[in-house]
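Read the structure below first, then the notes.
Every protein chain of the complex appears in place save one, which is left out.
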Amino acid sequence: MPDLQTIVEDIHQALLPRLGEGAVADYIPQLAKVDPKQLGIAVATTGGELHMAGDAATPFSIQSISKVFMLTLALGKVGEGIWKRVGREPSGSPFNSIVQLERENGIPRNPFINAGAIAVTDTVLAGHQPREAIGELLRFVRYLADDDTVSIDDAVARSETQTGFRNFALANFMRSFGNIDHPVEHVLGVYFHQCALSMTCAQLARAGLYLAARGANPLTGHTVVSAKRARRINALMLMCGHYDGSGEFAYRVGLPGKSGVGGGILCVAPGVASIAVWSPGLNKVGNSLLGSEALEMLAARTGWSVFDM
Amino acid sequence: MPDLQTIVEDIHQALLPRLGEGAVADYIPQLAKVDPKQLGIAVATTGGELHMAGDAATPFSIQSISKVFMLTLALGKVGEGIWKRVGREPSGSPFNSIVQLERENGIPRNPFINAGAIAVTDTVLAGHQPREAIGELLRFVRYLADDDTVSIDDAVARSETQTGFRNFALANFMRSFGNIDHPVEHVLGVYFHQCALSMTCAQLARAGLYLAARGANPLTGHTVVSAKRARRINALMLMCGHYDGSGEFAYRVGLPGKSGVGGGILCVAPGVASIAVWSPGLNKVGNSLLGSEALEMLAARTGWSVFDM
Amino acid sequence: MPDLQTIVEDIHQALLPRLGEGAVADYIPQLAKVDPKQLGIAVATTGGELHMAGDAATPFSIQSISKVFMLTLALGKVGEGIWKRVGREPSGSPFNSIVQLERENGIPRNPFINAGAIAVTDTVLAGHQPREAIGELLRFVRYLADDDTVSIDDAVARSETQTGFRNFALANFMRSFGNIDHPVEHVLGVYFHQCALSMTCAQLARAGLYLAARGANPLTGHTVVSAKRARRINALMLMCGHYDGSGEFAYRVGLPGKSGVGGGILCVAPGVASIAVWSPGLNKVGNSLLGSEALEMLAARTGWSVFDM
Partner (left out) sequence: MPDLQTIVEDIHQALLPRLGEGAVADYIPQLAKVDPKQLGIAVATTGGELHMAGDAATPFSIQSISKVFMLTLALGKVGEGIWKRVGREPSGSPFNSIVQLERENGIPRNPFINAGAIAVTDTVLAGHQPREAIGELLRFVRYLADDDTVSIDDAVARSETQTGFRNFALANFMRSFGNIDHPVEHVLGVYFHQCALSMTCAQLARAGLYLAARGANPLTGHTVVSAKRARRINALMLMCGHYDGSGEFAYRVGLPGKSGVGGGILCVAPGVASIAVWSPGLNKVGNSLLGSEALEMLAARTGWSVFDM
């Protein structure tokens, strides 16, 4: 196999003619303004290398990718008890579906659909004020990425607060089943800010390294979770990380990953590398179209699929 | 790590006191008669070893595990075109649900729920008589297991034919959408016979070796599928192999697997081994209760999880 | 109010320019052949008059209207016990939906959706051969209409048998829940023949008179059901007689009615008249478009709505 830097550049080059494919998320006004013709790739290896191509140094809204970090934080606080509040199964439904919640008494299917992530956020609040929980998450992500410049884009958070009626519906619905403890405004206040985390591919790839390295960041030596927990978070990402396109992603790419409607995807090659890609155009189930393609090419060329032998 | 034979025997020993837990499938009269207090484990390594414990030489009805073999056969005949007829996403529903079919115009979510497997069987029929297709599958499975004693239990097949109204409903429903080409009686004639395949854990583990060894059985040298296709079938098994308990299985075990209501599970450790376990008592989503436990213990002790690093 | 004959002719005249609107049912090949440019109206009063206009003497396939007669027959045989097998609530779903059956354990919502009518037919079979049950129904409808020329169109029955996969799905699905006692082929054999009853508007209006006259046909003196039962069948027709357009029909017309995909509608003005209209073009929920219009005009001009004061 050619060296990794070459592969990453090749993939970027191959996809350049397709920049702009897919549809930029438009239900959050602030996201709709992003220039669709961008593509960034960053690969952080467990050995300490960082390979970048394209717009890997441009910050973007990580949106639902933040669900991985919030889940990690929640597991640290609540432990496996969190699974009383949220399931671990793929949903078979769009990311913002409420049908399943009615059928299953307000218990979301998994922590990576909106309802599940909101329930996770509720456990992290734990009686604190939204501001404190937001601060805690921001510190945690900066710690993961080992980078204090990671920030939250307040304009995006505000934009979501004003238009996120569907999330207000989900949270109130769960609250009616007793599966949200705090005032809905507080929970969503945190939730919208976590979604508004702004990171570059490089920062994101580094922040995800603990998932590729038995729970500890090999660059900093920081232990984040146990090896077992890292493995389990990866399992959840593979099963549920791409909404109703998770099966497709596993079939084509074969790596645990979590996508966001901002066009980013964080992907983990266990034991080998943490990968972040970003391109704003989405496919019809809401995952980055070129980002998915880039990852399929990367997995094919590196043999990193967890199903590879 | 201790040698594999010891691990396999340890696990069997550890679970002996729990024999009989779970509920034997009773909707197929013939299955309801099986003695629940049985547990077999067989591990066939890509290096050619076979490790067995407990009732690993007792034949049982593999039921839905046959869906893996039928899919392999269908992919060989139809290629990727089969995905026009069936999806690749987890269903978020019980194995015999019809709701999703109505919502999605008769296209089953994946080839491992009943509706999907029936559609796959329809493609294998390809204008032939049921008897021929059944013969073809039996020859194929014998070839995979390298064992001509593998057989079909006619009493089980008959039992299912007489009571499988739900499957008749699924098939007719798909036919109303044009997603079944042959007479429903023909398709289900084949389907009920494939489910009635009777195999021991040892035979099943050997039959699955191609999925652990880049598509070719290392014992016989027989190439079954390409390495890429083996990887993809594994991805499908991980995502959808345990019905609405697939997420749980990935979380606990972390290996591609396919369960059957007869109490069997075929599991794949890519590059390393093919594993078959069997114990008739089922958990509440219809997967072998002790079989799942055995596999969780095996994965924990061997580090074979695809998410291990 | 002008005399009834004038009203009936006026309505026919007013709708003549619109003949051909709507879509003829095409999922039954035999029905797709019918000339759409037809409209018949027949009003049989409890006082013994019969007013006709347009194609009121042309036989057509009454299809689901037969569900009213089969229910009447079943109530006579089984009495109120039938409500253990089928509900009395509007379905909120299309006529051939299977989703509700899965959610509610194989108990159809009401006797006027397909699943419910199939369950009703199953109770009428009562251990007999399909041929006998078909004969019984035909004799019953001839008795109701006081007309021995009412017949069953075998070509239509055959056409449905060959293409009615959705009904086979519904019946098998209910059988899997134990809500169908007889072999599915037998039940549907009867069901497809009842749907293939061929009647003119004039015959149909007369056959429905018992529902407008306290359960007894005032022309023949034949008592069919008690006054209480007639009232209750009317209630069911108003609530559920037009599938997912029942609310609309009650809002616009305000009379109990039952439609069929052949384009016919039987309507009851309690105490006053039995009305049959027929025009093959259907609206988007599957009810005769011009037939509904004709009835809305009739109710407006006569003040026969049950909500009129």
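Think of it as A, B and C in the order they're written, each chain with its own count starting at 1.
Convention: a residue touches a chain if its C-beta (ideal position, glycine included) is under 8 Å from a C-beta of that chain, and two chains touch if they have at least 3 such contacts.
None of these values were measured; they are calculated from a predicted model.
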Left-out chain, listing which of the shown chains it touches: A, C
Full-complex contact with the absent chain, from A:Ala56, A:Ile113 or A:Val184: A:Val184
Residue touching the undisplayed chain, where the options are C:Asp122, C:Glu160, C:Asp244 or C:Glu293: C:Asp244
Touching residue (missing chain; options A:Gln13, A:Asn105 or A:Asn172): A:Asn172
Touching residues on subunit A - with respect to the absent chain: 97-99, 101-103, 165-166, 168-173, 175-176, 184
For subunit C, the residues touching the chain missing from this view: 87-93, 100, 109-110, 212-214, 227, 230-232, 234-236, 238-240, 244-248, 250-251, 254, 256, 270-272, 305-309
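Criterion: only the chains that are shown with their structure count from here on.
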Copies subunit B and subunit A - interface residue numbers shared by over half, same or different: same
Interchain centroid distance [CA atoms averaged], subunit B/subunit C, Å: 47
Whole-Å separation of chain centres (CA-atom averages), subunit A against subunit C: 55
Inter-centroid spacing, subunit B versus subunit A (mean Cα positions, whole Å): 32
Numbers and ranges of subunit B residues touching at least 2 other chains: none
